[in-house]
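Take a look at the following structure, please.
Missing here is one protein chain; the remaining ones are kept as they sit in the complex.
Up next, chain A:
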Amino acid sequence: MKSDTNLADSTPIPSISPSSNYLITNGLGNTKRSKRIATWMLFIVIIVVCSIYIDVTPYQLFVGLPEMGVLLKEMFPPDWSYLPTIWAPMLQTIKIAVAGTILGAIPAIPAALFSANNITPNKWLSLPIRTLLNLVRTVPDLLFAAIFVAVFGIGPFAGMLALLFFSFGIIAKLTYESLEAIDPGPLEAMTAVGANRIQIIVFGVIPQALPAFISYLLYTFEINIRAATVLGFVGAGGIGLLLNQSLGLFRYDRAATIIILTLAVVLIIDYTSTSIRRKLL
């Protein structure tokens, strides 16, 4: 490897002639290769060092793997008689995700408009809102849920509120970024027509940004459906509560029913949402 690098380094940068051209590309190829090898080495070193520090060893995998088999065996056959009991919490999970996404998307619209530099040139307005958005996005959804459970008590309201904040952060951020990428031409045309600020937004900005906004809304909804299934673990409503209970009571057959139903719901929603988004963009 070392000699390769040397060769690359010592390759003179000559006057361009067809024969020397070969040398150059060859030399560059070698530096590229050694760089790639170095990157991989670094990568492996990082993994090894990290796993030593946190006591993660392949040994644990070997020990745990048979346990996995035991668990799977206990899960099958799933307890289908449990299905009627989990319908209502499953629906509640979906409702939490729907409400949280939509209620988060509404304040995301003005937040995005005020963050986009091409629409709000005033830095004193856009900067604080951007900072707020960044802060909101640093908090994971489960942490939000835990906080709101502490404040508003156990139940779906806390979960909905958690997803509301979470969706607000994502949708506003993604939307303002696509707002900044819109074609400035129509905005200029609307200015020339004598439109005021709101009219410029209604006629010049919204028609351009709406498809992206709806796409982000659906994407966030996909994420939220998954998040909503585990909200119950911290007492924030939905199917997670029952899943947590079943696991705690070692009723893995019931847990399996919940997991399969969740999987089916997530797959259906993902598929529908993805195909709508593809049509939008």
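We adopt the following convention: a residue touches a chain if its C-beta (ideal position, glycine included) is under 8 Å from a C-beta of that chain, and two chains touch if they have at least 3 such contacts; residues count from 1.
In the analysis below, contacts and distances are computed from a predicted model.
Missing chain, UniProt name from the options "Cytochrome c oxidase subunit 1", "Phosphonate ABC transporter ATP-binding protein", "Ring-1,2-phenylacetyl-CoA epoxidase subunit PaaB" or "4-hydroxybenzoyl-CoA reductase subunit beta": "Phosphonate ABC transporter ATP-binding protein". Check A:Thr57, A:Gln199 or A:Ser275 against the missing chain and you find that the one touching it is A:Gln199.
Checked against the full complex, the candidates A:Met75, A:Met190, A:Leu218 or A:Val265 give a single residue touching the omitted chain, namely A:Met190.
In the full complex, chain A touches the hidden chain at residues 183, 185-186, 188-196, 198-199, 202-204, 207-208, 211.
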